[in-house]
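Complex shown without one protein chain; remaining protein chains in place.
A, B and C are the chain letters, set down in written order, and residue numbers restart from 1 in every chain.
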Amino acid sequence: MSVVGDICVRNISKSFNNNGKKIEVLKDINFEIHKNEFLVLFGPGQCGKSVLMEIIANISEPDSGEIMCDGKKLREEDLCMVFQRYALFPWKTCLKNVEMPMKFKGVSKEKREEKAKEYLKLVELEGFENSYPRQISGGMKQRVAIARAYAKECDILLFDEPFGALDAQTRYSMEKELIKIWQSEKKTVVFITNNIEEAVYLADRIIILGGSPSSITEEFKIEIPRPRNRSDQAFLAIRKEIENRAVHSDIVSG
Amino acid sequence: MKIKGKKRTIIRAVIGLSSFFLIWEMIVRLGIIPRNRMSPFTEVIATFIRKITDPTPDGATIIEHFLTSFSVAFSGFVVAALIGVPLGMMMGYNRYAKAYANTIFEILRPIPPIAWIPIIMLLLGIGTSAKIFIIFVAAVVPAVINSYTGIKRVPEVYINVGKSLGMSHFKIFTKICIPHALPAVFTGLRLSLNTAWVALVAAELLASTKGLGYMIQIGRVLAKPEIIITGMIVIGCSGAVMSGLLGLFEKRFAKWSRK
Amino acid sequence: MTNDGEKMKKALCAVISLLSVLTILVFWYMISWKNPELMPTPVETLKQMFEMIVNPTGVSLFEHVAASFTRVFIAYFSATLAGVLIGVAFGWSEIFRDFVHPIFELLRPIPPIAWIPIIVIWFGIGEVSKIAIVFIGAFVPIVVNTYSGMMQMDPIYEKAGKVIGANRKEMLLEIVIPASFPHILAGMKTALSQSWACVIAAEMIVAQKGLGYLIVRSMESGNMGNILISIFFISGISALLSYLFNKLEAIICPW
Partner (left out) sequence: MSEKAKVSAVGLTKKFDDLLVLDNISFDIAKGEFVCIVGPTGCGKTTFLNILSKIWPATSGELLIDGEKADPKKHNIAFAFQESSAFPWLTVEQNIRFGMEQKNLPKEIINERTEQMLELLELKEARNYFPRQISASMESRVVIGRSFALHPDLLLMDEPYAQLDIEFRYHLEDAVLKLSKMTGSTVIFVTHNIEEAVYLAERCIVLTNKPTTVKTIEKIDLPYPRDICSKEFTDIRDRITDYIKWW
């Protein structure tokens, strides 16, 4: 059931009607997502990145275009998503939260409990199995959400600005940790952010969304070896280049 | 599908309501419920129209009933609001006022408004002033509690802005706490208007010579279901209209709180 | 505020709240002093209550309390069950909501007390009519709160549910209902105080037993002592119930 080849996003367009007025958000978006690649979608604030992500995760329907993989439509079982606001269920303990995707797949009680403990160890949260989301910090909540996404045991992971609400230092530690997890358990990752430093630190490849309605404007390949140092010259050079080409061109005054 | 959605919901609502009235009509017409226990919808409408001008059989037209009830309920509500809102705010502002008034309120709060009626009627009789006092006692509780919580729930950050600007405790209260509490005060007023209306109907059910409560009570005594139902509809509609009007008022004063 | 300043202020508040209880008693004494034959003094009322409990005459106080309590108990639980089911149905199934919700909104403004006359005509003056009135009183707030709880659920939970593979049934049971549980509990709390108000109203108008009946009987015979005692019991029980409810709520629904 696993995903073999690449995923191709073919001329996706999406518009909303805001009391009568039709607002076009995405205009024929085309790009490929290679197997086990860490792809980052970068774009300024309200450029419809989340809308595109929800279309990929088929939470919402595009007006036109589709997302193909191995010749057929990408199915929901093949992917999982991590949100900016964690979306953990407050009435369940961390362990139970991580168990949920397996529970919905019909995995037996003992098996999924044991597996969930494993995934919590993967994100270095042993000992927090029985605490509730309200009792742990923002960074830890996001790690539980990542563990829950891994627990679905699908091939594609989507991240919608997961570290957007964290402070700068926690964000650095989460980025380091995410790369460590991704290297230990290879998955195809599509990661959204509006932070250039984060994009250059994480990505094998960066796709820039811009303009309104949004479309793909640039693409960058990042070959810096990992783990990357945010202050070394090559890193800063790429960051500066992206900043000039992608950001200053259409900074929308907020 | 989207545009149709809005229209479709309205069509379904119309179908739902009309089938409700149709079933009501059929049940009585076909004799499933005997005539002396329930009257059909059409007869209720006829009674309603007749009652606008004809005082029989309960001694007053609907308008007179409504005016009696409304004047008593509204005056009780206004007194409750004029006393309750400032008292609630004072409780929010000064901790000693809170210690004093809050204890009394915690004792009074669990007593259902209806339970006040016998005490007050025994002491003050069953005249209009007694009823207004009953409604005041019932309606003042929500007004005080909501004004108090409105003041207490001001986010700390706004108070800190005031403190850093060197504003006095009183100025913070008037310039920050009160404006922020306005929406909560209006919710409280809507609640106390509703409580006033309910307490009024209860008081009239127990002892009155005129008013909507009296009308439905007499309807029962005379075994005339259409009178009871007409009375109920007027009570229901006027309650809804009053709280709607208060909602408009709130829009005017606390429009910032709406998205 | 240094610590002892704070302690001193707290002590002052405690004194003041005692003072306010004192004012109620003084006010009570004043009324009973003004018309002694009508209004017993607090001490007399206490003696009368003690008397009623120790050797009851005719229908004992305990029976009145039991009658009212059982009516509330039956009506409250059936109303909660029905209210939550219908509230969830309103929230979850669009068809049911489109057809039935307008009817509910039409009948909602009619206060439960206004239903008493028609219910008495339908069900007579037996137990059924009193329980029906309390049922209406409890049913409306539960439906309203359950429905609004489901409507105000954070959309992120629905998205998260979909993404981790919950089907429609799992989404409802595992995500939507737990998420609206705090609202349902709020509805149940309002329903609790409403039920007590309705049972007293119903008993005052049509009953042979129960605290409401006791109040009306005492009102007719001018026995203010009994009225005060029944009110003391009514408010005591409903305060106790809401206190227990809050404790229960903190345990089963901490989020």
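Please note the rule applied: a residue touches a chain if its C-beta (ideal position, glycine included) is under 8 Å from a C-beta of that chain, and two chains touch if they have at least 3 such contacts.
A quick note: this is a predicted structure, and the numbers were derived from the prediction, not measured.
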Displayed chains contacted by the hidden chain, counting the whole assembly: A, B
Residue of A:S15, A:S60, A:S131 or A:T170 touching the missing chain in the full complex: A:T170
Residue of B:I32, B:V161 or B:V241 in touch with the missing chain, whole complex considered: B:V161
Missing-partner contacts on subunit B, residue numbers: 157-158, 160-167, 171, 175-176, 179-180, 182, 254-257, 259
Contacts of subunit A with the absent chain, listed as residue ranges: 44-45, 165, 167-170, 172-173, 176, 194-197, 231, 233, 236-237, 239-240, 247, 251, 253-254
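Just so we're on the same page, only the chains that are shown with their structure count from here on.
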For subunit B paired with subunit C, centre-to-centre distance based on mean C-alpha positions, whole Å: 17
Rounded Å distance, subunit A centre to subunit C centre (Cα mean): 48
Complex contact set, residues of subunit A against subunit C: 54, 57, 59, 76-77, 79-81, 83, 85, 87, 89-91, 100-101, 104-105, 132, 134, 148-149, 152
Subunit C partner contacts - residues on subunit B that touch it in the complex: 8-9, 12-13, 15-17, 20, 33, 37-38, 95-96, 98-104, 107, 109-115, 117-119, 121-123, 197-198, 201-202, 205-206, 213, 216-217, 219-220, 223, 225, 228-229, 231-233, 235-237, 239-240
Subunit C to subunit B touching residues, read off their complex: 9, 12-14, 16-17, 19-21, 23-24, 31, 35, 38-39, 95, 98-103, 106-107, 109-111, 113-118, 120-122, 193, 196-197, 200-201, 204-205, 215-216, 218-219, 222, 224, 227-228, 230-231, 234-236, 238-239, 242
